[in-house]
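Once you've had a glance at the structure underneath, I'll fire off some questions.
And then chain A:
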Amino acid sequence: MEKVEILEKVRQILITVLKHEKFEMRDDLTASDVDGWDSLTHMEIITEIETEFNIKFRLKELNKLKNMATLIELIQSKL
Partner candidate 1 sequence: MVFNSLNFAVFLLLVFILYWFVFKKNAKTQNILLLVASIVFYCMADWKFIFLLAASGFINFYLAKFIAQKKEGKIRSLFFFSGIILNVGLLLYFKYFNFFIQSFVTLFNYSGAGISFTPFHILLPLGISFFTFQMIGYLIDVNNDEIEPTGDLLGFCTYLAYFPKILSGPIERVQKFLPQIQKKREFDYGMAVDGLREILWGLFKKMVIADNCAEIANTIFNSSAESTLYSGSTLVLGALFYTIQIYCDFSGYSDMACGISKLFNIRIVNNFAFPFFSTNIRDFWKKWHISLTSWMMDYIFTPLSFILRKYKKTGLIISILLTFLLVGLWHGANWTFIVFGLLNGFYFIPQILKGSMNKNKIVVKGRLTTSLKEFFGMFGLFILISLTAVFFRAENIGHATKYFYDMLSGLIYSWGYVQTFDLILSKIVLLGVIIIFFIIEWLGREQEYAIAQLGLKWKRPLRWAMYFAIIFAIIFAIVILGGKEQQFVYFQF
Partner candidate 2 sequence: MKKFIKTIIVFLLLGLILIMPLPIIYLVLDPFKVIKTYDTFYDPNAKGWVFINRDYISTTTFIKNYKNENYNSYILGNSRSRFFRISDWEKHLPLNSKCFHFDANGESIYGLHKKLAYIDKRGLEIKNAILVFDYGILSQDKPRTGHLTIISPELVNNSNIIDFHLTFFRDFLTPKFLYAFLDFKISGVVKPYMKEGDLLINWYPVFDPISNESFDCYEWEDSIRQNKYYTPGRLSKFYSRDTIVKYSPIAIKENQMLILYGIYEIFKKHKTNYKIIISPLYDQVKINQFDLQFLKNLFGENNVYDYSGINKYTKDYKNYYEPAHYRPHVAREILNEVYGGK
């Protein structure tokens, strides 16, 4: 899958879970930049991503995520 496609799907997931669009899908985007993206919603987002891309994360991998770029990379590596 192309990076652009992944980005778009992730963006949709964020909008669905967080119920707003007040963010830009930049590489250096982190959870603290986005309203409502905290430990509670994080798990929802992760679960949605797993379902959407039919992949399974490991906790260690999640802990190492730094920003949107690393998230996309991680998704790509599992496809």
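Heads up, the rule we're going with is that contacts are C-beta pairs under 8 Å (C-beta built on N, C-alpha and C of every residue); 3 or more make two chains touch, one makes a residue touch a chain; residues count from 1.
Basis for inclusion: all candidates are chains of the complex that A comes from, given by their letters.
Since this is a predicted model, take the numbers as computed values, not measurements.
A.B. asks: With reference to the defined contact criterion, which of 1 or 2 touches chain A in this complex?
C.D. replies: 1
A.B. asks: Which chain A residues qualify as touching candidate 1 in the complex?
C.D. replies: Chain A residues touching candidate 1: 17-20, 35-36, 38-44, 46-47, 50, 57, 59-60, 62-64.
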